[in-house]
Each structure stands twice: as structure tokens, then as C-alpha cells.
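Here the structure is laid out as C-alpha cells; the discussion comes afterwards.
The complex is shown incomplete by one protein chain, all other protein chains being positioned as in the whole.
Each chain gets a letter, A and B, in the order it is written, and its residues are counted from 1.
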Amino acid sequence: MNPALMACLAAVLLPLLGALIAGLGGVGRSTAHRVTIACTGISTLLSLLLYKRIILEQGASLNEVAYTWLGGEWLTLEIGFLVDPLSVTMMVVVSLVSWLIHIYTIGYMRDDPGYQRFFSYISLFTFAMLMLVTANNFLQLFFGWEAVGLVSYLLIGFWFKRESAIAANLKAFLVNRVGDFGFIIGIAAVLAFFGSLDYDTVFQRSDELRGAVLVILGQDISMATLICGCLFVGAMGKSAQVPLHVWLPDSMEGPTPISALIHAATMVTAGIFMVARMSPLYELSEVVLNLILIIGAVTALSMGILGIVQHDIKRVIAYSTLSQLGYMTAALGASAYAAAMFHLVTHAFFKALLFLGAGSVIIALHHKQDLRNMGGLYRYMPLTWIAMLAGSLSLIGFPGTAGFYSKEAIIEAMHYSRLPGAGFAAFALTLGVFFTGLYTFRLLFLAFHGRERTRVDEREQLRESPRVVTIPLLVLMVPSLVIGLPLVELMLYGGYFRESITVLPQHAVLATMRADFHGVWSYAAHALLTWPFWLAMAGVAVAAYCYLLRPQLPGRIATAAGPWYRLLLCKYGFDAFYLGPLAGGVRRVAHRLWQDVDSTLIDRWMVNGTAHSMYLLSAVVRRLQTGRLYHYAFMMILGLLLLGLLQG
Amino acid sequence: MTLIAFYGFAGLYLLSGLLVVTLRNPMHAALSLVLAFFSSAALWLFLQAEFLALLLVLIYVGAVMVLFLFVVLLLDINLAVLREGFIRWLPVGGAVAIAMAVGIIAALYTELEDAAGAVALPADYGSAAWIGQHLYTAYLYPFELAGAVLLVAIVAAIAMTHRGRRRRRAQDPAAQSRVQASRRVRLVQLDKDS
Partner (left out) sequence: MSVPGPLHFLVLGALMFCISVAGLFINRKNMIVLLMCIELMLLSVNMNFIAFAHHLGDATGQIFVLFILTIAAAETAIGLAILVVLIRKRDTINVADMDQLHG
């Protein structure tokens, strides 16, 4: 066997092994974390080796079948691995963040009775996510897709005695069902059109999609639009895009390491990764690209605004995640797949950092998460404060930080895109930067600065978190701040993704942008003259004014804004709409179907009706059964006579 | 001579048959049936079925008809009720019988030429040896089966009419399902004072 394939197999399967040992092996607490951390650590090392081979040494991509699962005349289902620049980047991000979060979990979950279960789940998640990113066919992608969804469900409901956690994991599962329904239809459409689920086969024959139409109800529907649209519905569910975003804020019911790993760094970016992976197909449908662009822009702006009114420290970051996912989605829509992937990588680091920092605060406050009861924490937890500050700077795109380069590239790509929605998207994303600055520093100021709103007895116990918590924070700080410097030129303009991402010449916004790029530092300096930087700074300034200098002001603004504030508080009413008209309407329809179709039509008329008509018929027929022997004998003889007559 | 004998026995045969269906008293009817068997056996002799003729006399007259007579004797039968409708249904029965007879005989005369295609009989035709030869070779399994049917009939007849005490502890599902709560539990209102 090819050593690269072996490395890939080991990297994918080791976390599964760890999950099995920790989950089913009946091991103790320390064994559980040692085994899973060792497995994920080796997996990380192998991912880095593969990264070195494929990216740094420009080695060939790996695309091999490890096992033929099902073979048939017209369909072969295989388990195969595709390790190319795109997936190896994801592998490194997933395994590295996962490994750090494994370590962090030792501190965060120290007193939890479900310690081994938790380690088993996050290792299982790592396995599933690695399966997802290394798949070389749609079926395996779908397996990983569903498996990460399952683990996400299990982990949101990790504290299954809390009613709100159960409601949240159910919600996540149901909303993802909607997305996955579209996703599987998209996969089925691919299978129907190409007769294969293998990436290579499908992408090489993607030109056949041009001009292919499907007639549905007399309407010509472009096959490319249908396939890409359905697949994107899956991405909307998994990557929490409006209007399927409602599950992500509620998923904060899960433990914080999970919020960092699954609901910020990796799983929610699976949709982004998927669209990037399917770029040869998406390039063929401008309708869907435009839809992606607009949905991404709407998500980025509207969810960013919501971050301002949240009081739960984790929910603020969750809305920030939604907003950043919107940025990535918009980049996909503009065919700047590389920019989306770049932002995915940087976001994975700084968002994991922010979540873990928030988790560190939550540990210190004994699992209290309300921002209104924090303040002035930087005195007690300096390391956490520095980490949070670094993450925040990266998030708002302070020049030089990782987030700056990726977000800047996305916003710039909007200006070069020629899709109809690009103007709106550019406006929304640029404005979104202001709100990013506002909510990010609002969080930072409310939690770490200003008046101490913690109780006095709490203050005595406040102290910096243990080293297993702070070391991952410090490790994550490094890429959050500096990873943009080496990657920006390479990833965006340096042909980093090679053949794994396809962009048609008419969509090649990044190639246009390349002309304006003159090195990382001049790029950063140039940013000082652009809108996004000053908008972000304005956001920070507003946050400082409202939350540090005039703490009473936000309350007054909220009162003055009245209905607008309430609209934000109820999150634009998506939940109310889903629960009321949508779920209620479905319930009403279902009730009518139950009453009219099931009870009346089927049960009463068809099932009981059959029996009843038999009863009526037999009421007539049974009169023939007189019970008199001689009647029967008479009938027999009559029959005999008739037979004789017929014969004669 | 043979023809006279044939017609004599044939007449006796039909007459006894008529008596069986018309006689008022079942005892007389049974005795007429015996006569019908006898004359039938005699007619079979014309057809060289000596073994079967003897069998008919021995088994039917000797065993089956005796059983009939016993049953008739043992039962105390109200004849008046049983004769009801005798006259009323006579025309119908007669008409049906005559219609059938005409139909069958007409069919026989049109379909069959008398004595045509007669085959030379084997030398030992009709003997016990000849029947046995066939019965125990080609018809062995049906023969065994007939024995089993007789056995079953014996068992069934005994099982139905046996009157001895049943020594079994098997459940009686019919009785169990007929049970009603009201028969099992009796609610009694007790006086508080007593």
C-alpha cells in the first residue's frame, strides 16, 4: 500500500480507535484523555506530514480507493481518500484544533461525571470530520456529513438532564434534516446525471452539465442549477446560513470546547468546504452562485447585528460565527473559493481561541455566562484577557492579523465580482465590519473591563484557569495573529489549491485582485486608507464609548429604539415563524390529514368499509344458507341435472 | 332362462328400492334395503363379480344392515313428525327423479351401442385371486389408505358415542371463555353495625 494512503488512513482512523477505547473500553478518566489525546496527536502529526508533502514539497495529490464497499453493474460504491491541497488544509485545521481542544477539555470538564463520554464524542467527531474532508466520493462525504451531525447532536445534548439542552439538540437535528434533505437530493441528482459518485469522474465530466436541462412541470430547469442548488441547501443547514441558521445559537447549550470545535472551527465550515470542493459544478451555475452570494451577505450582516443585543458570552460569539460564516459563503458566491478557504482557516483559529477564552472565563465564574455579571476580569485572568484580545483583533480584521487578510480579501472580491448581487453583497459585508467591531469589543469591554459587576464573594475565588486551559489558548494565539502573513499570498494568489479548485476565467476575481497585491506589509498599510478598517475602528470606538465611558447609554438607546430593539431581541422572528406558522401549519395540515385521510378515508371508508360491505353482502348471501339439509341436497341434485343437460 | 332370471332380479331390485323410499316404518325400510342388497348381489353374479357379490352379502347384509337395524331398534322415533310433507313433496321428488331417469337413459342410448366393443374376459375374471392380484400390486397404497380410513371411522364412531367418564385434566377453553366476572365475584354490601 502507498505510504501516503496509509498515513491518511491512520490519520482518519486513529481518532475512531481513541473514541472506541474511551467510550466503550470502560477505562478510567485519565486513561480516556491520554488515549484520545495520543490518537488525535498522532493524527495531527500525520496530517502535518501530508501537508508538508503535498503543499510544501508540491507532491502529487493522493486519490486512492481503500475498499470497495459495494460493486454493481452500473454503480460502484467505494471508500476512497482524496488528499489534495484543499483536503489536506482542512485535515491540518481539523486535527490541530481538535487536538488542542482535547487538551483544553481536561481542564474544562474536570469535574464532569461524563468525562470519558465527552472524550469519546470529540474523538468520534474528529474521525467523522476527517472522513468528510478526505472523502473522494459523494457517498463518503455524506457519511461524514451525517456523522458530524450526529456527534453534534450528541454533544449539544451532552448535559442531557437540562431541558434546554435537549430542546437545542433536537432543534439542531431537525434544522439539519431540512438541509440534509436537500443535500441528499443533490447527491441523487449527481448520481442520476453522471451515473457515478466519484469526485474525479463527476468533475471531469462536469462540462456535460452545460446546457443540460430537466423539465419539471413544463419548466426547463438547468441541471447544474438543480444539482448545485440542492447541494447548497445542505451547506445552508450545516453552515447555518439564513434561513437555516436558527440552530447554531441554541447549540451553545453544549459544553464550550464543543462550541469551539464543532460550532465554530470545523463542523459548521463543512458546508463551505463542500462548496469549495464542488467548485467545478458550482462554476457552471451563475444562478446558484448569485444565490450563495446574497444569502452569505444577508447572513453576515443580519447575524452580526444580532450579536450586539446578546447577553450570554457564548451567544455573542455564536452570532459572530454565523456572521463570519456568512462572509465565507459570500466569498464562495463570488467564486473566491480560495478566499473562503483562507478565511475558514483563519476563522477556525481565532474563533476557537475566542470560544476557549470564553470557556476559560466560564470556568473562573463557575459556569455563569451572563455578560451583565462580569466586568473587570482582566485583573484576575491576564492570560485569558490577552488571548481574548488577540482573538478579537483578528476577528475585527486589525491590519496584520490573520483575520485581516482573509476578510479583506473577501470584501475586495465582492468589488470585482460581476454577479448581479455583488453590489449589495459588497455593501452588506463592508457594513458588517462595523458591527463586527462593535459586538466584539462590546464583549471584551463588558467581560474584562469596566465596573466589576461580579459579586464580592465571587471575586475572592476568581483566578486564572489551569495550564491545560491556558496553554491551548496561547498556542492558538499564534496562528490567530500571524498565520495570515505566510498564507495570504500563497493561498490566494500562489496557486496553493492547484487543481482542487476550479474557477472559470469569467469568475476569476482573485486573479484580478492579484495585480493589486504588492506584499503583505504594503497590503496592511494600504488597509488604513480603506472603508473596512475605519468602520471596524468606528465599531470599536462606539463600543468603548457605550460600554466603558457611558454605561447607561445602551439601555437608553434600547428604550428609544423600541420595536427595533425588540425585533433584534426576538432574532428577527425566525424562531417564532418556524414554531408558529410553519410548525403550527404543518401540525394543522397533519391533523387534517390524520382526521380526514387516515381516520375517515382509510380507516372508516377503506378498511372498515371493506369489512362493512362484506357484512352487507353476506347479510344477503347468508339467506341462501338455510340450514336445511334437504335444501342443500336439492341444490346438489339441481346442479347435477344442469350438468347433465349441458353435457347432453 | 338367464334373461328371465335377470329380469326377475332386476324387478326385485327396483321394487325393494322403491319400498325403501316409500315405506312408513324405518324398520321395514331397512329390511327392504336388505332385500335390495340381496338382489343387487344376485345381479352382480350375472356380471361374474362373484367375489364382490359375496362381499356385499357378508359385509353389508351381515354387518352394516345389522348395525342399521340395531340403531332403528334402539331409537324411539316419532314417526308422525318425520312423515310430514311426504305427500306434498312426492310430486316434486317424482318429477325430478323421472326427469333425471329420462335424461340419463336417453344419454345412455345415444352414447353407447349395446355390447359393442366387448372384450374377451380373462380366464380367472372375478375370482378372489384375480382381484387380489390387482389389489395388492397396482392398488396397494389406496388399499392401505382405505384401511386407515376404516380405522379412523372406528375411532371416530367410538369417540362420539363413548359414554364413560373422561379421565383427562385438559382445559376446556369454551368453558373458560364463557366465564363472566359477575359469576366469579359476588359483591356484598355489609352492614356497618353488624
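Convention: a contact is a pair of C-beta atoms (placed from the backbone, for glycine too) under 8 Å apart; a residue touches a chain by one contact, two chains touch by 3 or more.
Bear in mind that the values here come from a model prediction, so they are computed numbers and not experimental data.
For the omitted chain, the shown partners it touches in the full complex are A, B.
Although one chain is not displayed, chain B still touches it through residues 2-3, 6, 10, 13-14, 17-18, 20-22, 26, 29-30, 33, 36-37, 40, 43-44, 46-49, 51-52, 55-56, 59-60, 63-64, 67-68, 71-72, 74-75, 77-78, 81-86, 89-90, 92-94, 96-98, 100-101, 104-105, 108-109, 112, 114-115, 117-122, 125-126, 130-131, 133-135, 139, 142, 146, 149-150, 152-154, 156-157, 160-161.
Listed for chain A, the residues touching the missing chain in the whole complex are 618, 621-630, 633-634, 637.
Definition applied: only the chains that are shown with their structure count from here on.
Centres computed as Cα averages put chain A at a distance of 87 Å from chain B. Note for the complex: chain B touches chain A at residues 96, 99-100, 103-104, 106-107.
The residues of chain A lying in touch with chain B in their complex are 637, 640-641, 644-645, 647-648.
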